[in-house]
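Rather than the whole complex, this shows some of its chains in their spots.
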Amino acid sequence: MQIGRVRGAIHSTINHPFYDGRKLLIVDYLDTGGEPTGEYVIAIDTVDSGAGETVLVLDEGNSARQIVDRSNAPVRSVIVGIVDQISIP
Amino acid sequence: MQIGRVRGAIHSTINHPFYDGRKLLIVDYLDTGGEPTGEYVIAIDTVDSGAGETVLVLDEGNSARQIVDRSNAPVRSVIVGIVDQISIP
Amino acid sequence: MQIGRVRGAIHSTINHPFYDGRKLLIVDYLDTGGEPTGEYVIAIDTVDSGAGETVLVLDEGNSARQIVDRSNAPVRSVIVGIVDQISIP
């Protein structure tokens, strides 16, 4: 998984029932210092996250399908958590 | 998924029936500012997109096979939507 | 697999039972000279590793699921070993 920050939403009609009513978010990947790396991903939201929040992104198809509990979903990238705390000793 | 812009078409004979009559498009990946990153992908079109349009590309084999509804298709990258709007608060 | 060094832990609630009680670590990838590459990954720990330790990271979903012995786990990246020695002739 990677750490990212939600930048906003993207609106696009996808011709597959899995996407009906799904929220697609633009997530900027962050480095471990919390700065954007310049890379991003469009991910499905599963934790009701919003712009500005720091999140965890899981980017693998079979994992994504387990998270959304749909074994045949055409999905690869999901926001799986909002980051509560980073502990660096 | 990533955001891209259709640059044009590519013509190549592929020796697999899945590709008979399929449109293969060259898609330049865009950064979140809408500028090309320099990376691209050759993707199957599923939404009748054309040159200059901003699209969503899904780049994972099992997802691509669900989108084209063919469980044994040799395909990894598909254009799944035309981007209607990007909402950044 | 890649070599990494554990930097710290990350705390996030993930809405999937697989993650209940799992430790998520931030691992900086190292080059073969032992210096951080600037890339990192958030990985599941399976060997009780801690901050500062040099570890092996396996980054593939199906492998990760075998390591944690859960065929349906939504997981891609796991710490599979603590590096004991590197032998370069």
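In order of appearance the chains are A, B and C, and numbering begins at 1 in each one.
As a convention for this text, contacts are C-beta pairs under 8 Å (C-beta built on N, C-alpha and C of every residue); 3 or more make two chains touch, one makes a residue touch a chain.
In this text the structure is predicted, and so the values were computed from the model without any measurement.
Colleague: List the number of copies present in the full complex, noting that all chains share one sequence and 3 are shown.
Modeller: My count for the entire complex in this file is 5 copies.
The definition used in the following text is that only the chains that are shown with their structure count from here on.
Colleague: How many angstrom between the C-alpha centroids of chain C and chain B?
Modeller: Each chain reduced to its C-alpha mean, chain B and chain C end up 32 Å apart.
Colleague: Between chain A and chain B, what is the separation of their C-alpha centroids in Å?
Modeller: The separation of the two C-alpha centroids amounts to 20 Å.
Colleague: Going by the contact rule already set, what residues in chain A reach two or more other chains?
Modeller: 61-62
Colleague: Can you name the residues of chain A that touch chain B in the complex?
Modeller: Touch residues, chain A against chain B: 7-16, 18, 24, 26, 28, 38, 40-43, 51-52, 61-62, 72-77.
Colleague: Can you name the residues of chain A that touch chain C in the complex?
Modeller: 1-3, 31-32, 46-47, 55-56, 58-64, 66-67, 80-89
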